[in-house]
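A protein chain is absent from this complex, but the other protein chains hold their places.
What follows is chain A.
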Amino acid sequence: MKTFGGPVLFLDRADINTDEIIPAKYLTEITKEDLKPYILEDLKLPGFDPKGPKTKAARVIVSRGNFGCGSSREHAPWVFEVNGITAVIAESFARIFRQNMFNCGMAAIELPKADLDQIFSHSNDDDAAMTLDIEAQTLTMSGGGKQKTFKFEISQFDKALVLAGGWVDYADKKY
């Protein structure tokens, strides 16, 4: 069983792009770890502080539609990974970002707007946290004394990549 989870960082806006997640000027770094301080540096969102405690504590990001649009830079999933964030939940993803997440053995989970609205209702709860079970395809949102479990769809291929730990190991064994 592969599970992800922990404190949630809420980013309540559609079309959050890869330049906002990791600006191009840091693409000169050649190790993932060196990207760590620059997470979401250029994202302007009311109440959001890229260097704040909520960003540091986060293990899951929840956002809206078309998350990760723009550049092919895998530095975007990597900067999440080195900051301990291994899952992003959103209404939809840009193709390359979504695949990059699964290719790294992380999760990019799509949920319908109604489910996301319920999840966003926890955005002011200090104890907002989420647990994802990739095998069972469920995620449980908790906070403010409440808890609710949601089912999600994930392709068999993407699931296999997460369970294999990523595309390189999967492909090298198989092709």
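As a working rule, a residue touches a chain if its C-beta (ideal position, glycine included) is under 8 Å from a C-beta of that chain, and two chains touch if they have at least 3 such contacts; residues count from 1.
In this section, contacts and distances are computed from a predicted model.
Visitor: Just go with whichever of "ABC transporter substrate-binding protein", "Cbb3-type cytochrome c oxidase subunit I", "4Fe-4S ferredoxin" or "3-isopropylmalate dehydratase large subunit" UniProt uses as the name of the absent chain.
Guide: "3-isopropylmalate dehydratase large subunit"
Visitor: In the complete assembly, which of A:N83, A:Q99 or A:S142 touches the absent chain?
Guide: Checking each option in A:N83, A:Q99 or A:S142, the one touching the absent chain turns out to be A:Q99.
Visitor: On chain A, what residues meet the omitted chain?
Guide: So the residues of chain A touching the unseen chain are 15, 17, 19-20, 23-25, 27-32, 42, 44, 65-66, 69-74, 77, 92-96, 99-100, 103-104, 155-157, 160, 166-168, 171-172, 174-175.
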